[in-house]
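Yeah, one chain of the complex is gone here, protein chain that is, but the others are all in their spots.
Labels run A, B, C, D and E following the written order; every chain starts at residue 1.
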Amino acid sequence: MSLWKSFNQGIIKENPVLRLMIGLCPVLAVSNNAINALGMSVAVAFVLICSNAVVAMIRKTTPDEIRIPIFIIVISTFVTISDYVMNAFTPDLYAALGVFVPLIVVNCIILGRAEAFAYRNPVLNSILDGVGMSLGFALALISIGVIREVLGAGSVFGIALFNPAVAATIMVLPPGAFITIGVLMAALNKFENKVQ
Amino acid sequence: MSTFKRGIHPFGYHKAETAEKAVRELPLPKRVVLPLQQNLGCPNEALVKVGDEVHEGQKIADSAKFVAAPIHAPISGRVTKIEKLPNPCGFDVPAIVIDAGENAPQEARYDGKWSVDELAPEQIRKIVREAGIVGLGGAAFPTHVKLSPPPEKKIGAIIINGCECEPYITADHRIMLERTEDVLYGAKAIAKAVGADRIIIGVEDNKQDAIEKLKYEIRNGSTSSPYQPSREKSRDTKSETNTKLEIQSLKTKYPQGGEKMLIKATLGREVPSGGLALDVGVVVQNVGTAVAVAEAIKLGKPLIDRVVTVTGSGVKEPQNLLVRIGTSFLEIIEHGGGLKDDAAKLIMGGPMMGLAVSSLDLPVVKATTCLLVLSKKEVREYEEQSCIRCGRCIKACPIGLTPNFLADFIKLKDWARVEEYHVADCIECGCCAYVCPSRIYLVQYFKIAKRELQTRKAVCR
Amino acid sequence: MIIATSIIVLGLLGFVFAALLALAADYFKIEEDLRLAAIVAILPGANCGACGAAGCRAFAERLIKGEVAVSGCLAGGQDVANQLAAVMGVEQPTDVHKRVAVVHCGAKGSQRKIKANYSGVKTCQAAEMIAGGGLMCGYGCLGYGDCYCVCPFDAIRMSDGLPVFDHNKCTACGKCVAACPRKIISIIPYAFNVVVACSSRDTGAATRKNCPVGCIACKICEKQAPAVFKVEDNLAVIDYTRTGIDGGPAIEKCPTKCIIRIDQ
Amino acid sequence: MLGRNYLGAGENVGKIFKLGIILAVFCVISAGGLAIVYMYTQPKIVLNSQLALEGSKKAVLPPSGKGQAIAVSPRGYGGPIEMLVGVDPVGKVSGVKILSQRETPGLGANIVKPKFLDQFKGKSLKDPLEPKKDIDAITGATISSRAVCVGVKEALRKAK
Amino acid sequence: MELLGIFFAAFLINNILLIRFIALCSFFGVSTKIDTSVGMSFAVIFVMTISSAVSWMVYHYVLAPFHLEFLRTAAFILTIAALVQLEELYLKKMIPNLYRAMGIYLPLITTNCAILAVAFLAIDYRYDFLRSMVYSLGVSGGYSLAIVLFAYVRDRMALAPIPKWFQGYPIAFITAALMSLAFLGFTGMFGL
Partner (left out) sequence: MSFNISVSPHIRLPFDAKSIMWVVVLALLFPAAAGVYFFGLPALVLIVFTTLVAVITEAVCQWLAKRPITAADGSAVVTGLLLALILPPTFPLWMAAIGAVFAIGIVKVLFGGLGFNIFNPALAARAFLLASWPVAMTTWIRPFDAVTTATPLFLVNKMHQAAPGYWDLFIGNRAGSLGETSVLAILIGALVLLLTRVIDWPAPAAFIGSVALFSWLLGHDPWFAIMSGGLMIGAFFMATDYVTAPVTTKGRFIFGLGCGIMTVLIRYFGGFPEGVNYSILFMNILTPLIDRYARPKLFGGR
């Protein structure tokens, strides 16, 4: 598979969130403002790229029978690293993301890519796949975060845009997350149909 | 006053148009068309060939199967055709055509005259079968089959159905008024055939005169009535003294004439789901059938004519007619002065369960209770809307179904749930569709589903 | 110190679980369909449930039963679909043997004569039950599109009351054949390219009365190409087992133009 | 998920042992790496939380630094409100800070705003400390406002 | 009373699916059929109870004594994965009927964030063993409630002429949004 394709397909065509419907939990839970969304995206990107790289590296030497436990160990290592690093250097963000940082370990994107891609492809492709998938994930997550923050709090990345009293608070509450992603998906459906 | 649960009160019964009009006999038709399959059950095979001369009352078609009733020539004449012709259902089926010809008709010849008191139950059944009698309430199920319950089922009572719950129709009403003694005679014969010692005649309370007449007849009786107390005493046979006869007045409600509903209303028993009236020890027969049985026994006359109500805003002169089976609709309608200009829908049967037919060029069959012609303003093409879940259909359904959900599952072709929601119990009375504010063709869906489920089970005919 | 304890604890944990599982797997061993393991190995193993099945294993079981398509795994994408196709031995049908569905009726909605106005549920199945939907012709297309509704490949569209088949999309799955209550859709070899667009077994005179484009059993086609056409029971039928014979002249000569090419 | 088609029947103990060792090796590498990360980040994390606590204390106490900072957690609308109340030596509130809360965003969550919290400065147990009496409640969020009042009262009582 | 509060908070007020957004993949994937959602619910209740008990013990008796709290992510996921696998193997062999009813959902549960989240949260809230058991029961009950109700609602939508672009997942999300809106009514109940 070409390097470009490895990189490209995760962004729109196989966007993990809006197309493949995986890794939804953090997308909905931490997208109530753009900063949280950005933070989560970075954490996921870190874990995804690193674990893809490591899995691709060890793929020749891993016994097939216990590959998945080994993947889990690898992933949980990187998750714990990002957990502690965030806690140490960005404590506010860490507090906001809460339990969702350690939960990256069961995010289907990561294990899914390790199994479906990194385990069968060379290191460079796997890293690019990780980057592409992370970008796709970040794209979905941050756009949802921005939409919810603007509509729900009248600001973006914490910068006030208009009087927050006018903003519809529901958008930063749980129902707002569902509505936003539902409408985004429908829009993507329509957009894709038009393109075709 | 007793009745059953749920059901509907149709808006306007339209019985007054014909209720007061005595049954008149239609002049003998020049030609009759007799589809070989007229009733539920198996098709008949012709016993005559093209060119044969037949006389009135001659058996011209029969079947070796048990669930079938033979067909007799309603008029004397010559068989001119045996070919596929449209039946009232709109499909082409084999039919015998008899033309009376120019010559004076031959005499009718009926075989045998009996008296019910002298007949054994098997003999009554045989007479009924040979006379080709079927249920004349509209379903046309062969009567002798109903009169032959399996030995393990004890029949305690028979119910004579005089409800006539469908709007417009008054044929049974007139029969009860004009043929009262034959109704009672036939009822007794039926009771004897199944060994029941209780006869109940259920009549809706919008036919008070019929109730009075029946009661009067039982009390006083004419000389020919088998129920005159003095005569019964003088005969002093066991079966007669033990037979209790009662007239039950029922609260007017549709579909009281349905077999299950009538049993519930009169006896308070519920026919089990998937079961028959036999299962609660009852046989139900229509008043018209009772008269046909009486005629078959007393005169040896097979079923070759029946009373048909011709009514509706689309006919010029609504009336009740005694017509020969096989007469064309056109001839009947023309006898009533023909159609009005705005006639838009021709229905064989009542407005709730009747069959809309596409042409006047169709024959009366044994199941033809009524010819109803609706005018343009009464016939609207209803555009089906989405269900608003008002629940009126559920409140109307006498069986306790949930028609709205059933229709949904049928649309989804979710046959497992269609069965789970008991579509097989539907009696197609039309209450649900009548009340539906969204004008959903619920009955049509149920018919589709029943047919589908039957083909799925691959029940052979 | 902390490094040492952590290494010991997690190492022990890993070893214990691995050994435990291995022993358990041995102890509770059950034989399975060999393909199942192969399919499970191909699947991403994410058990995300996005396919609607409860986990990858359930998906594999359903795949073996034929309840889902090889492309059903959303997380795996195209690669997995290709590999699954290889395991399952699924092939694309080649064009040479391509078979397609055709309708044996050519009467457009405006050409049909009616004997009564039907109102009710707007499906062919429902209309057929009520005096054939009021059509004069007891054999022709009712035009409510039951076939259109069941087509899983979006290969049928309704045009003036007649189904029009997109033969590129048609896979000859037979759903429309089963759905048609009048049984006038059939599957024919695509290469043959000729169809009698009528199913009426009425006599010629009756058909002529009911429909301008019906087969009147004139037998002209039979004379033109006797190897292909045969008039049976008042209707021309094509023997699709004959290949390489052109029905062209018959198409030309048919007086009611009820023999047509399917790729027009 | 662990070893889905793990070892067929008849595999010997040696194979099991070998796989166990491999998994254990991965665990060991992972544990070692994590321990190193932990050693580097843990002091910083502890420091962070101490700094945060001290900063909060500083914010609620009078400039002199005297008095007590009392942590209370009254029940709010969406759960407990963790708050820190500074009480000066004479028993008056010197400052209030909300550490964490789960009140409705845009409504009860406005209790963190200085405009609301500054009202408490200088109040003592003698004051009624009730919304609509001496405290202007946040519009539409009487419950959250009342919860903060209850918390301040509790802190003042504790300070005695 | 406090236990009841913990249960109720986990069950309705902070419903794991509709308010906390955990385990959503299975929420949307499995709720397309009523039967599967019911099967999944039972499997989740079963596994969550066992795994939260075991992970509580692992944390308090293995990790905490050695000050190895930072290994909890790795240790928990390993424990849960092994546990689920063991349960699956055991059921398949020993109670095949139960396995047929529930077993196919077991692999789906390993990557179900809810199981791991409950293990984490019970520790974050510093619950003792009894409380963490009640908590996990509340969470799994809330999961079951939401997913079964959602399956029934989606079942009712089978015939609805939903606009084309919204068919499938988008309308499922909108439905979840409205369900979540209804669950907002529980906010602040019992002062929780």
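Please note the rule applied: a contact is a pair of C-beta atoms (placed from the backbone, for glycine too) under 8 Å apart; a residue touches a chain by one contact, two chains touch by 3 or more.
Please read all numbers here as calculations on a predicted model, not as lab measurements.
Enquirer: So which shown chains sit in contact with the chain we cannot see?
Expert: Contacts of the unshown chain, counting the full complex: A, B, C, D, E.
Enquirer: Taking the full complex into account, find the residue in B:Leu245, B:Ile394 or B:Leu453 that is in contact with the omitted chain.
Expert: B:Ile394
Enquirer: In the complete assembly, which of B:Asp117, B:Asp425 or B:Glu452 touches the absent chain?
Expert: The single option touching the absent chain is B:Asp425.
Enquirer: Out of B:Leu36, B:Cys165, B:Ala210 or B:Val379, which touches the unshown chain?
Expert: Residue touching the chain left out of view: B:Val379.
Enquirer: Which positions on chain C touch the chain that was left off?
Expert: 114-121, 126, 129-131, 134
Enquirer: Mind listing the chain B residues that contact the chain we can't see here?
Expert: Touch with the absent chain occurs at residues 5, 10-11, 90, 167, 260, 264, 270-275, 343-347, 349, 351-359, 372, 374, 378-382, 385-391, 394-395, 397-402, 404-405, 421-422, 425, 428, 430, 433-439, 441, 443-444, 447.
Enquirer: List every residue of chain D that touches the chain not included in the displayed model.
Expert: Contact residues on chain D toward the absent chain are 77-78, 104, 106-107, 139-143.
In this section, only the chains that are shown with their structure count from here on.
Enquirer: With chain D excluded and the rest untouched, write the groups of chains still joined, or say one piece.
Expert: Result with chain D masked: one piece.
Enquirer: Starting from the defined contact criterion, work out which chains touch chain A and chain D both, please.
Expert: Both-contact set = C, E.
Enquirer: How short can a chain-to-chain path be from chain A to chain E, counted in steps between touching chains?
Expert: So the least number of steps between the two chains is 1.
Enquirer: Would you kindly say which chain has the C-alpha centre located farthest from the C-alpha centre of chain C?
Expert: The chain farthest from chain C, judged by C-alpha centres, is D.
Enquirer: Going by the average position of its CA atoms, which chain sits the greatest distance from chain B?
Expert: The most distant chain relative to chain B turns out to be D.
Enquirer: Centre to centre, by mean C-alpha position, how many angstrom separate chain A and chain C?
Expert: So the centre of chain A lies 39 Å away from the centre of chain C.
Enquirer: Using mean CA coordinates as chain centres, what's the chain B-chain E distance in Å?
Expert: Their C-alpha centroids are separated by 61 Å.
Enquirer: Among the residues of chain C, which ones contact at least 2 other chains?
Expert: 2, 6, 9-10, 13-14, 17-18, 21, 25, 41, 45-48, 50, 57
Enquirer: Residues of chain B that touch two or more other chains: which are they?
Expert: Residues of chain B never touch two or more of the other chains.
Enquirer: Can you list every touching chain pair?
Expert: The complete list of chain pairs in contact reads A-C, A-D, A-E, B-C, B-E, C-D, C-E, D-E.
Enquirer: Touching chain A in the complex: which residues of chain C?
Expert: Chain C residues touching chain A: 14, 17-18, 41, 44-48, 50, 74-77, 79-80.
Enquirer: Within the complex, which stretch of chain D touches chain A?
Expert: Chain D residues touching chain A: 1-7, 19, 22-23, 26-27, 30, 33-34, 37-38, 41-42, 44-45, 48-49, 52, 104-107.
Enquirer: Could you pull out which chain E residues touch chain A in their complex?
Expert: Chain E residues touching chain A: 18-25, 28-29, 70-74, 77-78, 81, 110-113, 116-117, 120-121, 124, 164-166, 169-174, 176-178, 180-181, 183-184.
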